[in-house]
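A single protein chain has been omitted; all remaining protein chains appear in their positions.
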Amino acid sequence: MSTQGTRCEISLTVNGETRTVRAYPMERLLDVLRLHLGLTGAKEGCGEGECGSCSVMMDGTLVNSCLVPVLQAQGSKIVTIEGLAQGSQLSALQQAFLDCGGAQCGICTPGIIMAALHLLDHTPRPSDQQIKEGLAGNLCRCTGYAQICEAVAKAAVDESRE
Amino acid sequence: MTAHQQIVGMPVPRKEGRDKVTGRAQYIDDMTLPGMLHGATVRSSIPRGKIKSITFGPGVAWDEFTVVSAKDIPGKNWVALIADDQPCLADGVVNHPEEPILLLAHANRHVLRKAVESVAIEYDPLLPLFTIEESERQAEIIWGSDNTFKKYRVEKGDVDSVWSKADYIVEGEYTTGAQEQLYIENNGVIASFDPESGITVWGSLQCPYYVHKALMKLCGLAEDKVRVVQAETGGAFGGKEEYPSMIAGHAALLAMKSGKPVKIVYDRMEDMAATTKRHPSRTRHRTAVDRNGKLLGGEIEFVVDGGAYTTLSPVVLSRGTIHAGGPYYWPNLKISAKAVATNAPPHGAFRGFGAPQSLFALERHMDRIAATVGISPVEVRRRNFLKTGLTTATEQTIHEPIDLDQLLERGLALMDYRAKKERFRTENESATRKKGIGIATFLHGAGFTGSGERYLASVVGVQGLADGRVRVLVSSTEFGQGTKTVLCQIAAETLGIPFEGIEIAQADTNEVPNSGPTVASRTVMVVGKLVQSAARGIEQTLTAAGLLNEGYSRDEFCAACAKYVAERGEFKSWARYEAPPGIFWDDEKYRGEAYAAYGWAVYIAEVTVDLTTYGVTVDDFVALQEVGKVLHPVLARGQITGGVAQGIGFALYEKVIWQNGRMQNGQMTNYIMPTSADLPAIRVYFEELGNLHGAFGAKGIGELPMDGPAPAIVNAIQDALGVGFDSIPLLPEDIFEAVTKRSPGGGR
Partner (left out) sequence: MRSDPSDFELVAPGSLSAVVSLLAQRPGEFLPIAGGTDLMVQYASGKLAPRKLVSLWNLPELRRIEASDDAVLIGAGSTYTDLREHEVLAKEFPLLVSAARWTGGVANQNRGTLGGNIVNASPAADSLPALLVYEAELILVSARGERRVPYVNFHIGYKKTLLAADELIRAIRLQRSFAGYSSYSRKVGARNAQAIAKVCVAGLGKIVGGVLEDVRISAGSAAPTPLRLRRTESVVEGKAINAALVDQARKTAIGEITPIDDIRSTAAYRSAVVGNLVAEFLLGLNAQGNNA
C-alpha cells in the first residue's frame, strides 16, 4: 500500500498559545492535541462523534475533535479543558461541577464542560430544557445527567452575578 | 473524637474532583512509558471451531513485530477466576466470536492495525449454540457434559402442597436481553516487565488483586513479582471486574516477550464486540395465590446465558437466585436456577449482577398476579411484603425494623400516584398519547453472598504520616462512585480530624493490602467498617505511646502523629474482616443469612406511550430507598440517578443485536443509551434505618438502583395500554407489533 500523505506544518492557537505541529493533514485534531501537544484532557470514547468526550472549542464553537482533520484547524483558535482554569482559579463551570457532583468517573467531564461552555457563551441564561438540549451531544454513563445539568444551571447563575 | 458527625453525612469535596474537572486526571490512554509498544489482538471470526491454519500475510514487515501465541505462555493458559476454563489465548480451538488467538506488538499503532488485518486464519467450524433454549436442548454439547456451568436449588417449606389449595395459579415467562456496560472509557492497560522486579501492569480496572492473582498464574510468577496499579478509571459498572485480567494478561505476555512496555487500548467497536455484557436471562414463574392475592407458594426457574466460558456465571446466578423471591414473604418456595453455555463472548459482571434479571421477572409477575386476582398492584404487594420477624426465600429472618408498607405509601404520595392514576384512566380514553404509572418494590443485598466475605478475608490499613496526616490503604478502587471520598470521610470522622487531613493511597498492590474487589456494593459497608477499625487502631497506637489524650483536638492529633513518626518511623494499623456473629450460610442447601444487610426500595415510573410512534417517554420517576445511612448526599444521589438512567436504558433503549454470536451494533451510533434529552428529572429520596454491620450504619447502594426501573416502566406501559410485555429491552417496534395485533385495522 503506497503512502500518499506528506506531513505539513499546522499552526494553531491552543489555549491562547501559538503552537506549530508537523502532522499528516488527515490526522485527527484529537490525536494532534493528545499526542503532539500533550493535551490529554480531550478523550476518545467512541471515535465517531457520538459521545462528545473529545469536544473542544474551535473558533468559538463546539466541535468533536475526533472528526476534524487537523488541516482544517489550520490557523484556528482552539480551547481545551486545560485552558479554562486561570492558574489555580477554576472557572465557574469547573467549580460548579465540583460543588454539584457533576463529575463522577470524570471521563466525559472535559467534553461536557466544553459543551456547557459553548451553551453558556451562546445562551447565558438557559432554561432547563435548553441545558438538556445543549448537552444532548455528550454521553455520560455515570450520572444520569441530573447533577451535570444542575452544575450548568448553577454556573449560569454564578456567572451572571459576576 | 467529636460527639456528632461533621464529615460523614456532609457533601465534602470529591477527593480527585479537581483533577477531573481540569483534565489533569490520568487515564490509561493518557499515559506513555519510554520505548512503549502498542499491542493488539487477533481474534476469532467464527463462533466455534478448530483452528486449521494461521497465515501471516504479505506486505507486512513481520520481523518488526512481537508475536505471542498460546505456546508462549510461561505459566497456565487460563484467566484465573472461578473455574479454569477460559484460555487467555485460544489454543487450537475457539468457542466464541472475538476469542483472542494471537497478540501482536509494534511501535506504530497504524502499522500494528494493518498487521492484525493481515493475519489470515482458517477454521474447521463446529456447530455453535446461541440461545438458552438451544443450549438446553443439548443437540450439541459445547461445554462440560451438559452445557451447564452451575445449578442452584432453593427449597423452602413444601411447595408441592400448595397447588391444591390455591384459588389461582398464575404462570409467566419473562426474558431480559444482554446489556453493554458502555463505560465511556474503553478497556486499556499498560504492562512492563523486568526480569528483576517482574511484571507491572497499570490498568483501567476495579479489582487490582484479581488481576494480580491472574497474572501470577499466567506468567508463572511469585506474588512479589507481580504489581498491579489502578489508573484513573473512566467508568466500570462491573465491566472492569473480571475482564481486565484478560487484557492485562495479554499486555503482560507481550511485555515479557518484547522486553518493552506495551499498551493495549481497545477502540469502541472492539470493546463492545469482545468484552463482557450482562447475562441474558429467562425466568419462569408458577405461583399459587389465594383469593386475596396472598402468596401461598411458587416455583421459580431462573436461567442465565453465560456465554462460552464460566467466568463469573456461578456468582451472577447465585445473586439472581437469592433475589428471585424479592421483598415478599413466600411460605413455600422452590427456586431452580442454572447458568448455561452458549457460543457468545462470555457474559460477566454488570451492576446488579443477576438481581435486575430475576427482579424484573418477579415484579412483572406480581402485577400479573394482581390482574388475575382482580386487585391493584399496590394491594398485591402490601399483602405480601416481608416484615420484621418473617423469613426470606433462603429463610433469613429479617431483624431490622423495615416497614415496606410505609415505604410504599411514602413513594405513592411522592408520585401523587392515586390522583394521577385516576386522571390518566379518564384522559387515556380519547388520547393518542396514553399515560400510565408502574411500581416496583425490591431489595438488594449488600456485600458478598453468604460466606463470601469470610472467604475474602479483607484487610485494610491506615498509615500515620510524617506530616501528621493519615493515609488510607485499601485495594478498593475509585471509578466514579466516590470510593476515595467516602473512605476518607469515614477515617476523618472516626479520628475526629479534618477531611483534608486524610489521603488515600493509589490502589497499587505493592502499597495496599487486599481489601477485596470493588463490587457487590460492599465498599462503603464492609471496607468502610474496616477503615473505621484501622483508624481507631491509629488512635490507640498514639494513645498507648502517651502522645494523645482523651478529647484531643485536631491539632493535637496532627502533632502526636508527626511526633510518633519522627521518633519511630511511619506506622500502620491493620484491620481484618471478621464475620458478624449470627450470620450463618449453608452453601449446600443455599439457605441462611444470604447477606448481612439489605437495602429496600420503592421505584415508581410515570410514562407516556405515543401511539403515533409507539415510543415510550419516562415523564417522572420516583426512586425511594432505605439505605442505612447516607454518608455523602451528593454522591449517594449521583449513584441513584446514574443507576436509574442505566435501568431506563435496560428497559427501553439498549438492545444488543446478535448475529451468529457476534454483536452487530457495536458502535455508539447504533447501541443506544439515553442522552440528557431522553431522561426525566429522577427524584431521589432516602430513608435511614442504620445498619449494625456497616460503617456509620451505611448499607451498599451502588447496585440497588439497577433493579427497579425496568419492571416499574414495563408495569407503567401495561397500565397505559392495557397490554403486558414480558421481555426487555422493549422497543417501539415491539409495542407496535403487540398493539396492532390486537387491532389489525390500523396503527392507532
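Going in written order, the chains are labelled A and B, and every chain counts its residues from 1.
Please note the rule applied: contacts are C-beta pairs under 8 Å (C-beta built on N, C-alpha and C of every residue); 3 or more make two chains touch, one makes a residue touch a chain.
Since we're looking at a predicted model, the values are computed, not measured.
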Candidate in contact with the missing chain, chosen from A:66, A:96 or A:113: A:66
Of B:310, B:428 or B:665, which one is in contact with the hidden chain? B:665
Which of these, B:10, B:269, B:431 or B:505, touches the one chain of the complex that we don't see? B:269
For a quick check of understanding: of B:678, B:707 or B:726, which residue touches the chain that isn't displayed? B:678
So that we can see where the missing chain sits, which residues of chain A does it touch? 1, 3-6, 23-28, 31, 44, 47-50, 52, 55, 58, 61-64, 66-69, 71-72, 74, 115, 118-119, 133-134, 136-139
Hidden partner sits against chain B at residues 109-111, 113-114, 267, 269, 611-615, 653, 657, 664-665, 667, 669-670, 672, 674-678, 732-733, 736-737, 740, 746-748
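One rule holds in what follows: only the chains that are shown with their structure count from here on.
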When the centre of a chain is set as the mean of its C-alpha atoms, what distance in Å lies between chain A and chain B? 30
Name, in rising order, each residue of chain A that touches chain B in their complex. 1, 34, 39-48, 50-51, 53, 80-82, 84-85, 90, 94, 97-98, 100-110, 113, 131-133, 135-149
Chain A contact footprint on chain B (complex, rising order): 11, 13-14, 16-27, 29-30, 59, 114, 181-186, 232-237, 267-268, 479-482, 634-635, 637-638, 641-646, 667-669, 673, 675-677, 679, 681-682
